[in-house]
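This is the structure I have questions about; it appears just below.
With one protein chain held back, the other chains of the complex are shown just where they sit.
Our next item is chain A:
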Amino acid sequence: MAERAGEKTVRSNRTDDPVAAIELLKVTRSFGSRKVLHEIDLAILRGELFGLLGPSGSGKTTLVKLIAGLDAPSGGSVLLLGERMPNRRVLGRVGYMAQSDALYSELTGKQNLEFFASLYGLSGARRTERIASVMKLVDLTEHLNKPVSAYSGGMKRRLSLAVSLLHEPELLLLDEPTVGIDPVLRQSIWTELLSLRDKGITIVLTTHVMDEADRCDRIGLIREGRLTAVDSPEGLKRASGASTIEEAFIVLGGGTRA
């Protein structure tokens, strides 16, 4: 609990903190002899909504896991919220949503949330209040007491998102958060993400969807483990002379117009 009190003070002066939320310095990751990430240098600022865009197998998930501390880089270093990774405590200030839903299907949505909330040190009335609040956010309040095995794919995705928001993290790492979610709900989730960003929360998400990329503050294009471009959507379009992100992605990503 003392730990959490400390976090509060950090959070209150976060917006005018110039330090980057995430700093990657020459990060590489190899599986065996195969290099999956090549010397990634990237700084993501506090309060930024950053999108990682890249084709399947380009290394987005690998990069997000490195940032989340679930994996260690083969070379280079990761700084998270000013702390050098690995660092267990800083994980309490990060919300993580994996690409595949990590939920206990035997348990109800509420029991899942109660469990994860306890892992982040939430208890009692505050836990109840947070659970109600995130479930309202993802529009699952009426399914709170259903077992997760009876949830649809999109409902599970939303519950995963709710889990990552439970402890009011100052940094959100979302790996393809809107896959399998219908357009109406996706709209409302994006509205929420933008309002979280406006509250000063740093968000890093991966996506395949171009119109989502367009709404990010900045985008990192990743291709075969290399960060090929990092800029705002407008900047990318300007640099590539393209009118849409999709075209810019094709031009900047591989250097060829396929």
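The definition used in the following text is that a contact is a pair of C-beta atoms (placed from the backbone, for glycine too) under 8 Å apart; a residue touches a chain by one contact, two chains touch by 3 or more; residues count from 1.
Heads up, the rule we're going with is that contacts and distances are computed from a predicted model.
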Exercise for the section: Just go with whichever of "NAD(P)H-dependent oxidoreductase subunit E", "Sulfur dehydrogenase subunit SoxD", "Aromatic ring-hydroxylating dioxygenase subunit alpha" or "ABC transporter permease" UniProt uses as the name of the absent chain. Expected result: "ABC transporter permease"
Completion exercise
By the document's definition of touch, the residue of A:P55, A:G92, A:G180 or A:G235 touching the omitted chain is A:G92
Fill in the blank from the handout: Among listed residues A:L25, A:L107 or A:A242, the absent chain is touched only by A:L107
Completion exercise
Of A:G69, A:G109, A:G220 or A:P233, the residue that touches the missing chain is A:G69
Handout entry: chain A, residues in touch with the chain not shown (by the definition above)
Key = 68-72, 86-92, 94, 96, 98, 100-107, 111, 114-116, 118-121, 123, 147, 163
